[in-house]
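Structure, as structure tokens:
Of the protein chains in this complex, all but one are displayed in their positions.
Every chain is named by a letter (A and B) in the order it is written, and numbering of its residues begins at 1.
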């Protein structure tokens, strides 16, 4: 595995899930594996879970994690080839990424989308500049279009909660929000759920269709109630429009899940990547109740990152 | 010891002081005790001494400290139960604290008061939310109403400078300041000094009485000169009014200690938790002179934190 940026194939996903569960049972079993190796965690955007879980994963392998908040401790990076840098940007990604590649064995990078330049975001332009110029393995800590460590943690969580011998129905449902939110978590969840062979239904108001390259192989259902029927796992997430890029079309609060939404899915578990806006995206009733797997997902972020780091440094 | 948030009893305080002094004489004597254990240092407010001393204390025990500046690297936390989170807060304390509790063996938290909502501050609302929802031992790095690691370091410093066989007179004096300052350091100092059996006099202008739950057992004296007579240790600190909550009533500069204030307390030592506004709270004359114990207090912050961490992870 050179980089960890997306779902690759079912076999690798299964390996990573298995490895992660082994680490969860004994986190420091390979405490010498990464000795003398450094991972640079580069944040162009804020983070809580991702920062902490990646640091912990590295420490569990004996690696030295060094965090750099480029947006706060560093300076603005220039991304355009050939730019005459006589404005606000202080260093070109070419130079910064190459230096970081010299300093670290692995880079882990968070780079959110603009939500205004659809083409650049769709090409994962900023994130790919790091890959292009750093020359070392790169792990995505959420790019413009994917959040694969989250999805790996989600697959681990589903695996832990599956009822043996029953193929679960997995539903990804849009939820209301007050801001325009990236597509990365939704895209990646769809990509991984489909890739891992789950039966995936995606439900959202019309106008919120995700980029079809991520949803091919799923069923799209605009009626949330229908989608939820017989669901085993319901993944809740807001995203802004993809076609009318980055816009908010619907704020219909009836899309926020409460207990009454589960009348035809009595045993369904509810998932969310966090942070969650309570009583906007998801009700207190659900989050405080026994359906919620959100804390387990967060915990599994550590072991997802550890499995990936362990594989990358092999 | 489950949490470290306040003075508990004299016996525990004495144990911690003794442990701290042992660590001071040989800081890395238990370098393997905390191996594989992590302390998450969560700052909702800025810090210099507390951040560094807590990290060092953890490293001296072989623990991994991870610092998170929630105010700068993270996002605004929602504190109200049942809130509809459609405004500026991004994550509920319930969810954030629970995740942090999953990620760390111990949490160390700094959460200053609002100085506007007296009831919430008096209940140490924000700090207690972390205790309620994290599910792991919590150490206070200064809450709305207490700063127990500072007070433990202060008690250690008094212990080191006490004259054998002489019961010292300890004075806590209000000092001028230009801003409205929390009560935490003053409250905790009173709580610990009284609890440890010291003879404590508190002096301040009228209108600056502290919350009586912290000062019960001390003598209140509005005349600073009288209070200072025969003092052995004089703790200097500003605080805003408690009754007229968070307000500044007096800026009388004559309350700032200079050498002439010590004519009836020739051998008195002077203490302050730092940072100190020189020539506002305390004169250069005192801070640069031999009465000052402020650097020793700061140094003892390391060993106070180390004794507490050591006890917590036992």
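Keep in mind that, in the parts below, a contact is a pair of C-beta atoms (placed from the backbone, for glycine too) under 8 Å apart; a residue touches a chain by one contact, two chains touch by 3 or more.
Predicted model, so just to flag it, every value in this text is computed and none were measured.
Check A:31, A:98 or A:313 against the missing chain and you find that the one touching it is A:98.
The missing chain, though absent from the display, is touched by one residue of B:1, B:21, B:59 or B:250; that residue is B:59.
Across the interface with the omitted chain, chain A contributes residues 36, 38, 40, 64, 66, 68, 70, 72-75, 78, 82-87, 89-92, 94-96, 98-100, 102-103. Those residues of chain B that touch the chain absent from the view are 28, 31, 43, 46-49, 51-53, 55-56, 59, 69, 72, 178, 274-280, 284, 287, 294-295, 298-299, 302.
Please note the rule applied: only the chains that are shown with their structure count from here on.
For the pair chain A and chain B, the distance between mean C-alpha positions equals 40 Å.
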